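Below is one structure, written out as structure tokens; the observations come after it.
All protein chains of the complex are present and in place, except for one that has been dropped.
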Amino acid sequence: MLAERRSALAHQFDDPAQQHEASSLGMWAFLLTEIMLFGGLFVGYTVYRTAYPAGFIAGSQHLDVLLGTLNTAILISSSLTMALSVHAAQVGHRQLLIRFLLLTMLLGLVFLGIKGYEYWHKYHESLVPGIRFSYDGPYQSQVQLFLVFYFLMTGLHALHMVIGLGLLAILAVLAWRGVFSPAYSTPVEIIGLYWHFVDIVWIFLYPLLYLLG
Amino acid sequence: MADIVPPRIYYRVYVTLLAATLLTWGVSRLHLESPLGVMVALTIAMAKAVLVVLFFMHVRYSSWLTWVFVGAGIAWMGHILILTMSDYLTRGIVAGW
Amino acid sequence: METAPATRREHYLNVNYSPTSWLLTTDHKRIALLYLISITFFFFVGGAAATVLRLELMTPQGDLVQSETYNILFTMHGIIMIFFFLIPSIPAVLGNFLVPLMIGARDLAFPRLNLLSWYVFNLGGLCTIIAIAGGGVDTGWTFYTPYSTTYANGYVILTALGVFIAGFSSILTALNFIVTIHTMRAPGLTWFRLPLFIWAHYATSIIIILGTPVLAIAIALVAVERLFHVGIFDPALGGDPVLFQHLFWFYSHPAVYIMVLPSMGVVSELITCFARKRIFGYTFIALSSIAIAVLGFFVWGHHMFVSSQSVYASMVFSFLSMLVAIPSAVKVFNWTATLYKGSIAYDAPLLYALGFIGLFTIGGLTGLFLAALAIDVHVHDTYFVVAHFHYIMVGGTVMGYLGGIHYWWPKISGRLYPEGWAKFAALMVFVGFNLTFFPQFVLGYLGMPRRYHAYPDEFQVLHVMSSAGASILAVGYLVPLVYLLWSLRYGALAGPNPWGATGLEWQTPSPPPTDNFAATPVVTQPPYAYDTQEEATHVG
Partner (left out) sequence: MESYFRLFPEQASTIAGRVDGLYAFLIGVTVFFAGLIFLLLLSFLLKYRRRPGHIHLPHREGNNWLEAVWILIPLALTMVIFVWGARLYATVMLDPPAGALEVYAVGKQWMWKFQHPDGQREIDELHVPVGHPVQMTMTSQDVIHSFFVPAFRIKMDVVPGRYTTIWFEASKPGVYHLFCAEYCGTAHSGMHGRVVALPPTQYQEWLSSNRVVESMASTGARIFQQMGCGSCHDAEGLAPPMAGVFGSSVTLASGDRVLADEGYIRESILDPRAKIVAGYAPIMPTFQGQFSEEELSQLVAYIKSLGKQSADGS
């Protein structure tokens, strides 16, 4: 029922092509706002990174490069499975679509698991500014500033991942109900755009946070 | 409707992205001088992002309007960074910070 | 003559009267009315705060309210008027109502997002109202750090959350406009046949999309710093308070253009209609809207000339600020030239439009004072600034908003407003406004700082003039509220096109049917083709 209504052409559009164009353009416009949302944080990061290079390098040493690299690979893999999901939807291969969507979600969950482990580890090391923080080494306030940005940037990114996982779950259910077809794969495509965007943010976070020094 | 991209392109892009990740990690082990190291890391990140945008996000096969939107995003991101830094980087010249 | 409602025609207002048909509507016209109710409420809340401020300032001593209260009042006045009235005013009410009508579409591209944006808006408003009811907040609408993060009193986080949430409602509206204008124009409606109102809304939407998220993140950082006591902007922990100003003004300067561009769009419509003439320099006006949207992002540092920003950066920002004056000047000259050899009818909407041109001209020219570095050093954070931005935001935006409400009222309600009362109100607003804010230019140059609860005696005469003007202004705002409500029931039936205007919105009945047009219109000529129309039959 719901499925049928969704696949139907909304009353304000003339034809499916127009609807598809509008949806995809809408997602791109939304991604523009997302870029600027992260952009504010990137500006803050750049300002302080320039002002306190040594302190930021010292802060970066407290991150686990191996886990960061692993997570980068996982997220890139999830982008691949997402792209393959879109392909499966476009060619109308329902089983493959469901499988790739679930795989994407699985990879996303692994990413969040590793991220959670890193957070937990920071908590144990008392390196969570504002919650549990004690640090006696050099550049104390600058290391704290670095970690504030680490948590803000990865936290905002993780929040986007969680939202993305929710959207993927909805897609998986809809796919299971057989909503998508070669004539109607728009939702998979636009949520795919969102997922890839989240991937791109991480592609920048990885060198900026983990690979200093 | 969007063109359908053959999966083998996705796989190729995927392998390139993984290789680039390894590369950037490897380069970071070399502990290059501060500006150079950052430049290399950011250039690789930029290249990876371009690959994702062009292929995974289908921009290579999309209308000019999508290109405009992507361009606007990059331009505005650069703009807020450059104009803000124009303050911070010229402060030292004057007394103060 | 319109036939009496005996032959009941179905339109968007009478199609269903149930409360849920309003609260769950996805009709852009109904959502526009929902917004109209919300922002009118916020306008009068913000206005009430201003009334107390003006009363307090009649005497140099702080005798009517305590300093704490005064600070809360001007903060609430700023936050409510800017985020909950001015920014949504024209886009969310007139824009929502007219964008699909003007481009010949049945609705916006994402009607459910549109409804969501209204709920999000009210949620943000609710947070702010709760913060006020609980005792308010005293950061100023600018939330400057480290005051807001460490020292301020009251519900800073809740208010910040309100502003944050409201930001997303304007993002949703803007996203809808951009997509709708790109994909849903009627056949034949090319970009350079679009009404200038649409161009203005397109430009505004660009600013909202690219700017609002930066404000959101800046405000979120303030909340994080206040909540967790980590130094992001606090110098005691290695932060930089000036960074907040950069992030804040990156949005909040372009926000001025979010407020005034739609108003310029309205004025373009009004001038052509009441001069019965094609607009002069259509392309220049259209492109100047885009130029303002883009250049508007390059000038934020002119709020920071004395903030300890680098002298060189200040010079760059001053230079860029000068450039943004040009597209504004282009618009004013073209509107003036449009009246040349027209056939001008002095209806109330035109009076508002003329008021807009006059006040915006003053507001724009005084903007040059503030962009000129050495003058800004003296007048920064004085009443000169207060006067300047009220000329732009009230003299500009509110004039355009009221003009637009009057002009499209017959379309929205199907009824005519009483013309005599409307002219009277327009005059009150114009006179009251100038009396309120012109003396503030003088005050500012004399050195009266803004946000002062008490002040030295020598400023009193000008303050009293200003307060007197404000009382006239208040009448000017209350009168339309009364007669517009009155006209809903007693106004004469309007008919589809009472002004004899061009534009697709006038080619459908008033009020329009839910789907806007019986058949999708086809556009064959440029906008404002008053010269190809038959001689107007409208009697002015």
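Labels A, B and C are assigned to the chains in the order they are written; within every chain, residues are numbered from 1.
Here is the rule we go by: a contact is a pair of C-beta atoms (placed from the backbone, for glycine too) under 8 Å apart; a residue touches a chain by one contact, two chains touch by 3 or more.
For clarity, every value in this text was computed on a predicted model and none was experimentally measured.
Participant: Of C:Pro418, C:Pro449, C:Gly495 or C:Pro509, which residue touches the hidden chain?
Facilitator: Result: among the candidates, C:Pro449 touches the missing chain.
Participant: Among C:Leu24, C:Leu126, C:Leu368 or C:Leu481, exactly one should touch the missing chain; which is it?
Facilitator: C:Leu368
Participant: Which candidate, C:Arg106, C:His201, C:His253 or C:His380, sits in contact with the chain we can't see?
Facilitator: Candidates C:Arg106, C:His201, C:His253 or C:His380; residue touching the omitted chain: C:His380.
Participant: I'm checking contacts with the chain that's been left out. Which of C:Ala275, C:Ala348, C:Val398 or C:Ile412 qualifies?
Facilitator: C:Ala275
Participant: Of A:Phe13, A:Tyr52, A:Phe111 or A:Tyr206, which residue touches the hidden chain?
Facilitator: A:Tyr52
Participant: Which positions on chain A touch the chain that was left off?
Facilitator: 52-55, 138-142
Participant: Which chain C residues would touch the chain omitted from the figure, given the whole complex?
Facilitator: Touching the chain left out of view, chain C contributes residues 62, 67-68, 71, 138, 140, 142, 144, 146-147, 150-153, 235-236, 238, 240-242, 275-278, 280-284, 305-308, 311, 314-315, 318-319, 322-323, 325-326, 329-330, 332-334, 336-337, 339-346, 354, 357-358, 361-362, 365-366, 368-369, 371-378, 380-382, 442, 445-447, 449-458, 460-462, 531, 535, 540.
Keep in mind that, in the parts below, only the chains that are shown with their structure count from here on.
Participant: If I count partner chains per residue in chain A, which residues reach a count of at least 2?
Facilitator: Residues 25, 29, 32, 35-36, 39-40, 43, 47, 51 of chain A each touch two or more of the other chains.
Participant: Would you please write down the residue numbers of chain B that are in contact with two or more other chains?
Facilitator: 65, 72, 76, 80, 84, 88-89
Participant: Per the contact definition, I'd like the list of chain B residues that touch chain A in the complex.
Facilitator: Result: residues 1-2, 4-5, 7, 10-11, 13-14, 17-18, 21, 24-25, 28, 31, 34, 37-38, 41-42, 44-45, 48-49, 52-53, 55-58, 65-66, 69-70, 72-73, 76-77, 80-81, 84-85, 88-89 of chain B touch chain A.
Participant: Flag every residue of chain A that touches chain B in the complex, lowest number first.
Facilitator: Per the stated touch rule, the residues are 16-17, 20, 24-25, 28-29, 31-32, 35-36, 39-40, 42-43, 46-47, 50-51, 53, 65, 69, 72-73, 76-77, 79-80, 82-84, 87, 90-91, 189, 192-193, 196-197, 199-200, 203-204, 206-208, 211-213.
Participant: Quick one: which bits of chain B touch chain C in the complex? Just the residue numbers, please.
Facilitator: Residues of chain B touching chain C: 65, 72, 76, 79-80, 83-84, 86-91, 93-94, 96-97.
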